[in-house]
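A selection of the complex's chains, in situ.
So that you can tell them apart, the chains are marked A and B in the order they are listed, and the count of residues begins at 1 in each.
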Amino acid sequence: MTGQERSEKSECVSLSPMREAVPAPLEYERVCVFGTGDMGRSLGLRLLQAGYGVVFGSRRPHSSSLLPHRAQVLGHAAAAQSAHLIFIAVQREHYDFLVPLANQLKGKVLVDLSNNLRKNQYPEANAEYLQSLVPGAEVVKGFNTLSAWALQNGPSDANRQVYICGESAEAKQAVMAVATKLGFSALDRGSLSAAWELEDFPLQLFPQWRLPLRIAIGLCAAFFFYLLIRDIIYSYITQGKDISFRIMVSLANKVCPIVSLIMLSLCYLPGVLASFLQLYRGTKYRRFPDWLDRWMLCRKQLGLLALGFAFLHVLYTLIIPIRYYVRFKSTERTVSLIRENRTTEFDTTMAWRGDSYLSLGILGFGLYVLLGITSLPSVSNALSWREFSFVQSKLGHLTLLLCTAHTYLYGWNKFLRSSTYKWYTPPGYMLCLVLPSVVLLLKLLLITPCVDRTITRIRQGWERGADQRNPKDSQPLIP
Amino acid sequence: MTGQERSEKSECVSLSPMREAVPAPLEYERVCVFGTGDMGRSLGLRLLQAGYGVVFGSRRPHSSSLLPHRAQVLGHAAAAQSAHLIFIAVQREHYDFLVPLANQLKGKVLVDLSNNLRKNQYPEANAEYLQSLVPGAEVVKGFNTLSAWALQNGPSDANRQVYICGESAEAKQAVMAVATKLGFSALDRGSLSAAWELEDFPLQLFPQWRLPLRIAIGLCAAFFFYLLIRDIIYSYITQGKDISFRIMVSLANKVCPIVSLIMLSLCYLPGVLASFLQLYRGTKYRRFPDWLDRWMLCRKQLGLLALGFAFLHVLYTLIIPIRYYVRFKSTERTVSLIRENRTTEFDTTMAWRGDSYLSLGILGFGLYVLLGITSLPSVSNALSWREFSFVQSKLGHLTLLLCTAHTYLYGWNKFLRSSTYKWYTPPGYMLCLVLPSVVLLLKLLLITPCVDRTITRIRQGWERGADQRNPKDSQPLIP
């Protein structure tokens, strides 16, 4: 029988290095898998390899030639009775076949593996729907966050953790035991009401990064065209010179720091706005407008993108002396100095200004990197929130201050020269200074002693006008 | 009623994106919150949003207009009877109001949320004190490491984990279930005796970084003034030249590598000293002096600060060719070469020395970064201690060796020139070479075969002189 042969081969899909090393284990116990599709088969194979006895439940138990031959294949009812743990590797639309099995499923643990095609496809989570269909069983959501690859071959990078949730602690314990035996590390995510979260997880593709990424791309495009016109097209039209090669490095090295500085200030602006809103309202017990909420929730992403652009800016700056154009200009300058027999005078102010500019940039970037490191999950989890807010707020504003000062020093005395304003437009770095300057000014206002005192009281629960009406409630934490 | 209105508004404080996505859940169960202050109200709101029924326990159940109207407000005794889980959001000083409630609290789970204003404020942890007041209840410490913001709005960066501890496994299970339902990930930290640790956590502000930071600042200040005098003031006094602009980059680029190298050797010195102490004592079963213990415990922080300074040194070095001063000097040199019609000869030794110096620096910095990456919590947790000690000890000493050689090559033949010693003082890099040279020499001694053998035996439990007295005990691990 060819079908039989093929199924024998299909047992050896394992990529895991474990299998060879494990001394062939005794069969622990029997588990059941409903669903003989790809998902069910992959899981079944893995379970067999880990030493479980596997019973497949199928509508047509006699025609399932693709299933591993070491597995038993029974009808649904018989399969359900043969094991305590039943994996439901079936799409939600077909769940109703379980209703008539209610008797056999009573007291069993059902593991819902299903995923949906898009978010909010159904009013309730698949696992909750399953529970409502078979109220006598203990439904546990789990294993759905793994890729098919991981189900077949064992844990690897983003597939190490199995999230599970469910109402019954024992049922979860049993499922977690299977997960750890398969080599995954299981994480209890609470009751079945967390199932929607687990079902949405595999569908997400950086949902929190979308808005910040769009802002970054928008800013990049806007400043790219602005500078293209001001620098390259202007020079072509007024002087007839083609300096289009500057797009690759010079222009990129202007766009990157500009976008970085704007995004860094966008990262600190909502916090400042929120403080002013609380000051104005005199209470913290009122919801912020929706746009402010959404903004505050993507500050981390804004900051990390800003760091990315700063990193590129640093690299673009450091390769300046290697560029052909720069080396050519430098030689040309020296040659013309000699041929025209001119001398240049060393300008101490220029030296001070240039060195300060570079030094501020370096220190700013150093702090930037520090902020980035503390937002790595494993680092931020190790910090108390007092430490985290110290780094992100105090050091964050210091970073903004250093980078803004760095940009002001770059402009230096060009702010007042009319030649700076080609076609009456300001250069890019002046435009990008507006936002950080505003943020820093507002922050300065907020940390003046009198404003700071009011803000602190509001944050501790004090409300303007509340004292008069109900003085007792202003004493916090007294029963 | 205005009070009523305000409390209705106050229910919508949630910033969490969850709330919209969750299909309005059924009321899971009823929990009780004692304390109607800011902490209690924030928690109550969050619990209501997550679908819990909330009962506030209050001294004046009829005057609590600030509480959310969906919550019930009862007297303490009635509230305690209405739920199994009671959150105590009350300051420790007021705990005695719970003593008369002992009957109602029997068998209940009390979650102690309290924090103190400073460490070691009381002889025992708040939670242990609470347990002693209400011996019939199951006290669980938890939720206190969260900021008020997180309690109101759900998990975010440093507020993702809820640490809990307590004696009863079921009580902890119940509290962990609430934490996961609120979106936090709960971590069991053991029995109630860990409560002091949890209560100290929110108070700490980088306690392990203080000593290393002070050392770094001290070293920076000392070398800054030393070099300021030697380089800038010396030049001003003896030649009348104002080269103060060099403070910003040149001086910074001298202070950074010097401090970095000294701190890196401070990071490896205590290990070497400890080995010699064990060699001298002939046993490992004696406590190290206190200062050595403290020193060893902050090696990681010393190393990371050293890495920070090395990072700044790299940036400061890489921008050298961009500096105005450097470009000016380079042009000036070329111009004078031509005007005076001199020629220069290419010096192969100089090329070898310069390139070796740079190459050693690069390799040293590469290893430095590797050491930094392996001390990230998530990376070091994934290593076995054999791997970790291989990286930190073997590669660490190699880093120190490369960086020291890098500095020696920088000095090169200037060690013997008298002109190097302005005002009879050695330059900074010579001073900073003392410590690493000593550490490397001592380490070299330790890895000579005969010393190494003795050290290894001592570390395996052997004691000098012990064999004679009680030869049987020298056989380790035999019962």
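Note that in this section contacts are C-beta pairs under 8 Å (C-beta built on N, C-alpha and C of every residue); 3 or more make two chains touch, one makes a residue touch a chain.
What you are looking at is a predicted structure, and each value in this text was computed from that prediction instead of being measured.
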Worksheet entry | Number of copies constituting the complete assembly, 2 shown | 3
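Here is the rule we go by: only the chains that are shown with their structure count from here on.
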Worksheet, complete the sentence: In whole angstrom, the CA-centroid distance of chain A from chain B equals 23
Discussion item. Please output the residues of chain A touching chain B within their complex, sorted ascending.
Written reply: 120, 123-124, 165, 169, 187-191, 193-194, 196, 200, 284-288, 293, 296-297, 300, 314, 317-318, 320-321, 330, 333-334, 337-338, 344, 346-348, 350-352, 354-356, 358-359, 362-363, 365-366, 369-370, 375-390, 392, 459-461, 466, 469-470, 472-473, 475-479
Fill in: Contact set on chain B toward chain A in their complex
2-3, 6, 9-10, 12-15, 17, 21-23, 25, 28, 34-41, 51, 57-60, 63-66, 76, 89-91, 94, 97, 145-148, 150, 157-161, 173, 176-177, 180-181, 185, 201-206, 242, 244-249, 252, 308, 311-312, 315-316, 318-319, 321-325, 327-328, 330-332, 334-335, 338-339, 376-379, 381
